[in-house]
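All protein chains of the complex are present and in place, except for one that has been dropped.
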């Protein structure tokens, strides 16, 4: 798949933002006033910024409001509904925390659940696609949710739980890669089934329908070299998980240093997740590539 | 949004439908042009039309993008920069025509042969030749010589009609259809429709072609033959079938010259037919044993009987055929390796031909009477049909191969019978009914007759008194005696060399001679721009007419811009190449369904204007006034013979006469009302066995196709060819030059033979290289079309798996491909369904930078390439100082497909562009818009 910046920014930032909201909803960190404002501002900026980025690739962003209507069937619609619900609930909750010094626990829990649900619906947009075997597995939502939680914990400064969540996310990431690498093969779709000609012999794509490119090729066919991908995986893994965990468990004296290390951990994680998301798209092969002999 | 939108399921389709004839290729389908707000909105096939019956190919449907193409020329152009630069200024029509007259008139007054007028994809040859004849030059032809003259001439000399578009399989009855060397061209839609019909019945298609694409891809059996060996393969089928007695003896004895006796007496008549005093070939009547004229009522010619006189045994043609084709040299085992086809496969195909022709024979209850007066209560069908085209034709042994193929069809008795191959009017038409070539040039006087025709012997060669060629292209000379379509591919080369003489003005129409329509493209560009010692161009003046900014435009001094096909009058005439079907005569028109939005004029109308300005005889009334103001006027009012004009339909004052009839001033309107065409059905019982069927012959006379019935025999043995051999053996007054004597003896065999084409100088070049035209593209025309160019915007060289492995090549690699003449460096792609020793590419995708209104970085100009750079119009020099044409020695057909190359892996060129590259030409029309979203109705 074409690794469009809009979707990479969207999933990376909103995942992180809703992850932070999840923790804020449970009162982690336990902040109020101006400090709370900063935390909520970061969370909302990430979540809303991500959502806005996702509209960049729309042909008609001005009609985006219509996307709320089909929540009964469409995961994309559900995501929209969930996101608005989560942001509204958490907005109210934030008002309480920041301006009224009130923690409406129930509202916070509902907001947290909605925030995580939003991340889940986002992941399901991809997971539902049988056409992209690398996405069409349970590991996809697992990855989105564990990433969101780990990132959220990191941002929330939940020292106690963040390293554990990072380790879990790291394991899920590895599982995702291992499963993903075999997913296309296991899906059983090949040029033979795509053309129905597989029982006659070895099928090879000959002349493409047009000598030039087209929307499908631009959108769905992106070739990443195997070595290149391995390198990026290593970088992504190191930045997203290894370094943040090290930075968190490093014995550090002093609040300032701790905050600096935490900031580095967050930045490192964010970059690592973005690289992982780039790979998530770039390495995902759409079955339509078969018709063009691109697999 | 929980309800389905309420759609308007019956939106208006168009304001009006204008029905005319397509010109996106040579197929001439009927089209419905849907108009909205006076603009072309959509084009579809015309269901009533005899050619396409409603279907339409990609080109036809893309016509809307041709009419809107940014490459359309806008006004007459006068060259202001050097030739080849593309620097022009737009001038008025008056100025353009005065310039042309200023050049042409003195030529006509002085020596008309100094004008060479050649047209390319011209569909008005009966008119353009009429113009040239009245101008008085002998130098006229269209592009048949580099297209497929072998196919046309081979067919007409053998059976009075050819494949091409002059005949068709009996699609409704055929059970076995065999294609030889057919790429996706003539006859485009009808063949697809026919194959569809055959496939729907589950009947068998056999494709003989080195490349398994297109029609060969859907063939049930594929024969991936070695190029140039089709003749051998066919003769092997003949060998096996004759040996097994699987031939139609009754048919051969009645309708062919197989029983005709050949003179065996030594002397100038040896090998010619025994004839009676009326010149009629003689046979032995099997009933009486008497020597008799072949066509005498009641005669049953004997295929076997000989005739003794003065101690000499005169034997029939069939004896010679048996002797030749039963020889072991044609056994499948003897030729299998050469053809690249296993012997078992050849035998299996022969057996299948025999099975279908004889075991699946059927009868139609059509009564008919043959030319000997014999009544037949039924028609016997042999459901084997064949079709062949350029792959067989464009070899230097192509004429004999075409003849061999017809001999195979005739031996099986499958020509003009139900289920077999059928002619379309005006065919069948024997050689005797065609004109002979004329070449007598007299200042200020028309030529002494039609330029092109069919020679019957050396007496019809186009030679001057001193024996030198009369024509600039050397057509109808000892180098290629039967060159019925001329040799357009030699015109520029010969004019540049001054061989046989120099010319003054080259006038061309729709022929992209400085690019894809020529061999030796680079050389031709040099010839067109070459200057003599005085600094003048060697070819002094060039006038060119085209509708589009083609590569050739830059090489002309004066451009007369043509219209597109939807902006003009045309006629697809029975005098020319009509649109008939096997069961009907039909012709058609084009008419301006839209008016040009530019200062352009239909070329034929421009020719009339020029003729009027020069006062050419055929165009001028006795009082000196012009006969016709434009082409539409000519189409309606010209009479070739009394009552016979360009259009056969709606003749007579009331428009109720067909074929023959006086001029009808309302004729064009009647055609328009009728969908742009006219069709006259052949009556039942006249629709098969046409060459011998009295009912057909009478109908054809009524239609004006013949002046009198013309029944004839199929010429398995070609007497005209034997006459050339006799000359080469020293008989007769007209004698060939010594250097050609042996070649004429060898190649002009009156019974089909196969010979290896001249490969002198090709040592070390062992891979066959071919081109074919994609179905969705028509030569260069498609490239300017925004929709079609997306289908084929560049062309790789397709290389068989075996050669890919041998040379360590992978898809996208580059290869240097060289011939004795030149080299190109191009991208390659693997193809498994390809003859092991053949490479090929799509023809004419590659374009010169700056042409066709494309951006200079268009893939056509950077990746696309021409194989033409590797093909020379001449054979490599033999050291005798002579210029030997790379053509069939019988017809002069350009031998494109004899090309042999060497292939080597190469590094990608530094700019990743196919080599050779040429400097950009300055575009006289700029380039096209960036984006398109063409919707006419809002």
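As written, the chains take the letters A and B, and residue 1 is the first residue of each chain.
As a convention for this text, contacts are C-beta pairs under 8 Å (C-beta built on N, C-alpha and C of every residue); 3 or more make two chains touch, one makes a residue touch a chain.
Here is the rule we go by: contacts and distances are computed from a predicted model.
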Hidden subunit of the complex - UniProt protein name among "Fe-S-cluster-containing dehydrogenase component", "Carbohydrate ABC transporter permease", "Cell division ATP-binding protein FtsE" or "HD superfamily phosphohydrolase": "Fe-S-cluster-containing dehydrogenase component"
Among A:197, A:234, A:249 or A:263, the residue in touch with the chain that has been omitted: A:197
Hidden partner chain, touching residue among B:26, B:334 or B:936: B:936
Contact set of subunit B toward the excluded chain (per top definition): 1-5, 7-13, 34, 36, 41-45, 47, 52, 54-62, 64, 70, 184, 188-189, 192-193, 195-197, 199-200, 202, 206, 212-222, 224, 240, 242-246, 249-250, 253, 286, 302-304, 318-319, 322-323, 326-327, 342, 344-345, 347-352, 354-355, 359, 775-776, 784, 786-791, 793, 801, 831-834, 853-855, 857-859, 862, 927-937
Residue ranges of subunit A at the interface with the undisplayed chain: 1, 57-61, 63-64, 66-70, 72-77, 80, 125, 128-132, 187-189, 191, 193-197, 200-210, 212-216, 218-220, 286-288, 291-292
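One rule holds for everything that comes next: only the chains that are shown with their structure count from here on.
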Interfacial residue positions of subunit B with respect to subunit A in the complex: 1, 790-794, 831-832, 859
Interfacial residue positions of subunit A with respect to subunit B in the complex: 66, 69-70, 204, 206, 209-212
